[in-house]
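Structure first, commentary second.
Note that this complex is displayed minus one protein chain, with the remaining chains in position.
Residue numbering begins at 1 within each chain, and the chains themselves are lettered A and B in the order written.
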Amino acid sequence: MVSGRRRRTGLRTAGFYGLAALFMLPTVFVFYWMITLSVKPQVEATAHPPSFFRFSVTAAGYREVFTKYPFLLYTWNSLVVAAGCTALGLAVGLPAAYSIARWRQRRLALTVLVARIIPGISYLIPWYIFFRHLRLVDTHAALILTHLIVGLPIIIWVMIGFFEDVPPDLEDAALIDGCAYFGVFWRVALPLVRPGVVATAILSFVFSWNNFLFSVILAGRQTRTLPIAVFNMISYEEINWGTLAAAATMITLPVLVLALIVQRHIVTGLTFGAVKQ
Amino acid sequence: MTGPAETTSGARAAAPAVARARASRRLGNWGHRNARWLFPAPAVLLVAAIIVYPIVYTVWMSLQDWFASSLTAPRFIGVANYQKILVGDPRFREAVIRTLYFTGLVIAGETVLGVAMALLFNREFWGRGLLRTLAILPMVATPVAIGLVFVMMYHPTLGVANYMLTVLHLPPFKWTYSSGTALYALAVVDIWQWTPLIMLIALAGLASLPQEPYEAAHIDGATALQAFWHITLPLLRPAIVVAILFRAIDAIKTFDIIFIMTQGGPANSTETINILLFNQAFSYFNMGYASSMAVALFAVVMGASLVLIKLRRTAAW
Partner (left out) sequence: MSNRETTLTPRAPSRRTLLRLGGAALATAATGPFVFTPARAQGFNWKRFQGKELFLMLTKHPWVDVLEKNIPEFESLSGMKVKWETLPEIQARQKMTVEMTGGSTGIDAFFTSLHVEKKRFWKAGWYHPLNKFLEDPTLTSPDFDWKDFTDGARAGTTQADGSISALAAFVDANVLFYRKDVFAQKGLTPPKTLAELEQTIAKVHAPPGMYGIVLRGLKNANATQYPSVLFQMGGTYLTPDGKAALDTKEGIAAMDYYTRILRQYAPPGVVNFNWYEASAAFFQGQVAIYMDGVNFASQFEDPQKSKVVGKVGYAMLPSGPGGHFSPIYITGMAVSSASRNKEAAYMFAHWATNKQNAVRELLAGVGVGRTAAWDNPELKAKPKMPADWYQAYQASLKIGRQGLPEIVAVTEYRDIIGVAIQKAIEGAPAAQVCAQAQKEFQELLVRTEG
């Protein structure tokens, strides 16, 4: 009896890992391909039949990425802008989401959504004129403000749902005990919605990190961000595959590390049931 | 927490401190009473400040005829641009249909896969943190780089995609290299890249699900499938619909991968509204017409968003 159950559990585990592997295969494969492209010599990059495991390795791609472009500067800029816009987004977005959830302020939510709905191209010329008059072109401030358009709506809208799920009795109890709304927000609601906060923080960071359109127009030489570096690998009459793949890999790496660190917080803050007890 | 109940005898000595406490309490009261405006104010004001000028500019420009130039000024033509979009431009109409079709495809794919993956990964297992982080990788990679990698993977004779098909004894596929298949090949790239978004939000949603309904259902003898259908899905619905909402907004406006992989071709078979809009503005320099197209695109996205918002919750909103 016991051995049968153990076998069934064993099969189920195997089945689980098999299914997980199946889902992850496309992801892993494309990234594997990108990484191998970044270390293959150019001639092998477009060779046919493609070489999966046996190929010569060269650091030329990475070397070019680091020497030809101020890659560290770009990374720093991307980091400052993404972190800045996420921090600002959370600071103004979380209270807004709480308020919209609690007092059902549907129209305010729509206003914020509109920012995301407007086609990116419509922003370019007016923003350029706007920021030029404020002398903010080629500054981090301009990029942080404009990247808010992509991050803030999603922070607010996703968090509305989480805040709505906070049981009203908990909040009412806190209010009766003499807490102001801000206290309720800070001490009761926020800890309960931590998974949502983490998820939206990641999303906001990622969207800002990859934003290309606004950065091309509003960034100058000092504030250029990473996606532009990738674009510069494509020139007239030549695609430098190794360098392109190397740049793309380098761009993905910091966010991967960040996500890994942040993931752990999803696990710790999860004890929804315990709080209820 | 109102009223001067705290003042006691010997108050005169402590008057300033009491006054200060009273003032801050009054401020706190005022903050408490007006919380519903104070809380969202920074966000809404910030957003409004940044989008007001672009909205005014775009709407104004859509009523003009202007070739981007430092010499000639825009010429007011009223709603002529809109008339052209609605009745005079078959290319635009086709782009609208194509855009909606593409959006439907990718949303369907991403939702099904995203929710499935979230359900799968919502448990304790070895390697969980790493696996979940890897799963969001596609979303993190720069769309342009991914597009180019896919371009070479899709190459009909040199690409690894067809190579693998031949290994599996399947006929080679045209991918982005034929007007019949290009849109689907692009949909594959989009689904690959954005499924993690749905997965991430669904996972966060699953993590906050309460335990009682499941315990009650288990006591009542429900199967896992019934629990999923009657408890999980309805509770997850708001989160998933929001994820779909954002994905739909972005899918309708998809630009990077189409631009880098097919530029709207072959033969306009992958031309969406946004690609057409970009061309009108930055290739053809028809700023006025492009602005009216931007307004039209906005209307399309807004319409889709309102529909999705209605689906979010049965009761509230």
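Just so it is clear, contacts are C-beta pairs under 8 Å (C-beta built on N, C-alpha and C of every residue); 3 or more make two chains touch, one makes a residue touch a chain.
Note that this is a predicted model, so its numbers are computed, not measured.
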Given A:R54, A:R107 or A:R135, the correct residue touching the omitted chain is A:R135
Of the listed residues B:L71, B:I97, B:L168 or B:L225, which contacts the missing chain in the full complex? B:L71
Identify the residues of subunit B touching the omitted chain, counting contacts across the whole complex. 67-71, 151-152, 155-158, 172, 174-179, 182, 262-268, 279, 281-285, 287
Can you list where subunit A touches the absent chain? 41-43, 46-48, 60, 124-125, 128-129, 132, 135-139, 216-217, 220-222, 228, 231-232, 234-239
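Here is the rule we go by: only the chains that are shown with their structure count from here on.
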Where subunit A and subunit B are represented by their mean Cα positions, the distance between them in whole Å: 13
Residue ranges of subunit A in contact with subunit B within the complex: 16, 19-20, 23-24, 26-28, 30-31, 33-34, 37, 45-50, 91-93, 95-96, 98-100, 102-106, 108, 110-123, 125-127, 129-130, 145-146, 148-149, 152-154, 156-158, 160-162, 164-165, 178, 180-182, 185, 192-193, 195-196, 198-199, 202-203, 206, 209-210, 212-213, 226-227, 230-231, 234, 239, 241, 244-245, 247-248, 251-252, 255-256, 259-260, 263-264, 266-267, 270, 272-273, 276
Subunit A partner contacts - residues on subunit B that touch it in the complex: 1, 28, 31-32, 35-36, 38-40, 42-44, 46-48, 50-51, 53-58, 113, 116-117, 120-121, 125, 129-146, 148-150, 152-153, 155, 157-160, 163, 192, 197, 200-201, 203-205, 207-211, 238-239, 242-243, 245-246, 249, 253, 255-256, 274, 277-278, 281, 287, 290-291, 294, 297-298, 301-302, 305, 309, 316-317
